[in-house]
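Missing here is one protein chain; the remaining ones are kept as they sit in the complex.
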Amino acid sequence: MGNGARNGIKTVGLAPNLSSGFYGQDIISVRQFTRENLQYIFAIADEMRAVVKRVGSTDLLKGHVLACVFYEPSTRTSSSFIAAMSRLGGSVIPINEVRYSSVTKGESLPDTIRTLESYADVIVLRHPEVGASQVAAEYARKPIINAGDGVGEHPTQALLDLYTIQSELGTVDGLHVAMVGDLRYGRTVHSLARLLCQYDVQMTFVSPEVLRMPLDVLNEVKAHKRDVEETYDVHDVIASADVLYVTRVQRERFADQAQYDSVKDFYVITSELMGQAKERMIVMHPLPRVSEISYAIDNDPRAAYFRQMENGMYIRMALLAAVLGKA
Amino acid sequence: MGNGARNGIKTVGLAPNLSSGFYGQDIISVRQFTRENLQYIFAIADEMRAVVKRVGSTDLLKGHVLACVFYEPSTRTSSSFIAAMSRLGGSVIPINEVRYSSVTKGESLPDTIRTLESYADVIVLRHPEVGASQVAAEYARKPIINAGDGVGEHPTQALLDLYTIQSELGTVDGLHVAMVGDLRYGRTVHSLARLLCQYDVQMTFVSPEVLRMPLDVLNEVKAHKRDVEETYDVHDVIASADVLYVTRVQRERFADQAQYDSVKDFYVITSELMGQAKERMIVMHPLPRVSEISYAIDNDPRAAYFRQMENGMYIRMALLAAVLGKA
Partner (left out) sequence: MGNGARNGIKTVGLAPNLSSGFYGQDIISVRQFTRENLQYIFAIADEMRAVVKRVGSTDLLKGHVLACVFYEPSTRTSSSFIAAMSRLGGSVIPINEVRYSSVTKGESLPDTIRTLESYADVIVLRHPEVGASQVAAEYARKPIINAGDGVGEHPTQALLDLYTIQSELGTVDGLHVAMVGDLRYGRTVHSLARLLCQYDVQMTFVSPEVLRMPLDVLNEVKAHKRDVEETYDVHDVIASADVLYVTRVQRERFADQAQYDSVKDFYVITSELMGQAKERMIVMHPLPRVSEISYAIDNDPRAAYFRQMENGMYIRMALLAAVLGKA
């Protein structure tokens, strides 16, 4: 759905901000969200969590159909959306093999989307190319939810990250959020940093030189007059961080092994390191992890990454209900 | 299900005509359908459309299970059946990877079908070999719906095509239907031409010499004393056609590039060409399209191909309900 008219009526243009409500809208970018929008979705997510904990599911979207279209596999994200739709009482068309099908016969993305929207009420799209969701939204009459478009955006991930911070710590304002690891290629940290600009937070970006946060994100944070610093070593932030958002540092990003070996220990979260952290703080990770967080801290109550996964389902339930006008 | 006994009791034999009703029957071939059968299914499809437009879904098939067995991928057709079953309140077992599984251990189609019918109430089968659905139907106690068997039949496609003509133009009798493009290898045009023999229509087959309509289809149309002509150039029919059914002309079908280049413009539907068409006519296409219909005409109200997709869901809802005795 290309635009911001209310009542689910489409007009043409870039994905708009959501000031006139979510019904019938596309969810393409974190840039669409005001602080007010975020609190609205988080409040619905809170309700969704309460329903799931109490009775498992609702019939809110009974009779509605979601087409879950993944041009590249992502078990985590697709499972989360399927679970979300199921717990709302709706049905899912899982499409995981677009690559084998019409697309290989040369079909364009708009044609695929226009076909699928003739069957479904809402479309979740994962695509390897930046901007694919925006293109889909321009052609579709039904709402499109971006589930990741290449190195572009993954707005539902950013929302669940922010929601986790608020759920776990009760607030976002006043926190010190440290992002650790690969900040250059990590889509999640870019989107989260942008979202955090709407809050009164202090950010520290912790990464090796070759994996520093891109300048455009850094400048956007500064433009919002947020307190931001950069450092190479997680030890610089461990004692003061309220949120330690960890991402994977891949060996392949380094020119040689020696360079990698010289920095890798700066970015591994161990029990010893956690000994220096606050008692009330959280460790987050978008998963999958490899070795950047020691398994030994999984049972530390500050390890929030599995709760973060669960929050993803509540956020997606909230978004699905909202764009279908049932929130 | 092999035969025509009513009340869902199977007997052995070829897929029969449906004169004694749909309950418990297999849907294997367009040859099973009388004009009366077609109107019956179209009337149910109309109701299904009304239900979907009004409330999204029904509980007609609540508690019923469809096994959707695709030996070759077809996102469009499988999504349409999954959506149809979901909007009828039923459940789906999506089986898209038969090729990796028991079949590679050498299991026969009858054994696979007999296993799946022990779980499901109805089976939709897509298979690369002509006659596979008929074989499956002979062994199965539950209804089999053919979702395409190689270059053989794809009856639900033919039904949705015919239903689209009737829905869009209010009638089938008295129309001039032009089929354009690859008429030699196109399964959809063969089945549609056969179905149209039951109506008082004029047909024109528009194709390059190497892609002409097969003689057996042509002779069947003539045997029904329908008015039929053949031509190379879509310009010959554009002014008089009520239905322009377009299929893709593939370069690979031609001996050399020069031969292809000399004819390709005869089969591309452009805005300019549409300027010569009637005001009340429709352009259809089974999709996926590549370049044989210009994107510029997608917003022309005569471009019916996306509505045609949507009709596929209503036709499949009607067939599922009918063979399960719930129509």
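We just call them A and B in the order they show up, numbering each chain from 1.
Definition applied: a residue touches a chain if its C-beta (ideal position, glycine included) is under 8 Å from a C-beta of that chain, and two chains touch if they have at least 3 such contacts.
This structure is a prediction, so every number in the text was calculated from the model and none was measured.
Remark: the omitted chain is touched by one listed residue; of A:18, A:48 or A:82 this is A:82. Only one residue in the set B:62, B:235 or B:251 touches the chain that does not appear here, and it is B:62. Within the entire complex, the positions of chain A that touch the omitted partner chain are 55-58, 73-76, 79-80, 82-83, 86-87, 89, 94, 96, 287-290, 295, 306-307, 309-310, 312-313.
As for the chain not pictured, it touches chain B at residues 62-65, 67, 91, 93-95, 97-98, 100-102, 105-107, 110-112, 114-116, 118-121.
Please note the rule applied: only the chains that are shown with their structure count from here on.
Centroids built from CA atoms put chain B at 40 Å from chain A.
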